[in-house]
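Worksheet: one structure, shown below.
A protein chain is absent from this complex, but the other protein chains hold their places.
After this line comes subunit A, so read on.
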Amino acid sequence: MGSDCSSVVAEELHVLAVDDSLVDRKVIERLLKISSCKVTAVESGRRALQYLGLDGEKSSVGFDGLKVNLIMTDYSMPGMTGYELLKKIKSSSNLREIPVVIMSSEKVLARIDRCLEEGAQEFLVKPVNRSDVKRLRDIILQGYENDENKGSQKRKLQDLSPTSCFARDLTPLKSASASASSQQSCLKRPRL
């Protein structure tokens, strides 16, 4: 990862959306674009891993240069489920910091628990709406802002020289959001 002194995160997040349903991909794509996010939509977990450069084929073509800030994946997909994709991402040292949101039309408590325990940022019940997306976007951007503030404090403390542009580690918000969401569509538990 290259080093970058300036604020890396512009107002636009890059979201990787994974869903086997074309209808749902179209809708989530539009939802994200209208919320000022860049979107890459793929139809399977395998494709998602290929895009993220994790498919085991060490083709260093990898990403198309755009770093992914958020992954939104459907739960029930043929081949690799969203849960399996989540596990693969969280077990990768490169990618585990990327927040992963699971979407499902079924509100199964055991499923939700499993996903959150595996490190999912959130579990959204479909159909996902605009306010869900907006909330996600705000949470993630807030996370970057917090990191940046932390970073600038460090600079003051250590009195760094101009040459030390440290590598930006785009770690999103780690602490559990305390927001008791009144929205029925979102279920979240504090991560231990």
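Some points to look at:
Methods note: a residue touches a chain if its C-beta (ideal position, glycine included) is under 8 Å from a C-beta of that chain, and two chains touch if they have at least 3 such contacts; residues count from 1.
Methods note: contacts and distances are computed from a predicted model.
Of "Glutaredoxin-dependent peroxiredoxin", "glutathione transferase", "Histidine-containing phosphotransfer protein" or "Peripheral myelin protein 22", only "Histidine-containing phosphotransfer protein" is the UniProt protein name of the chain excluded from the display. Subunit A residues in contact with the hidden partner, per the touch definition given at the top, are 21-24, 26-27, 30-31, 34, 76, 78, 105, 126-127, 129-130.
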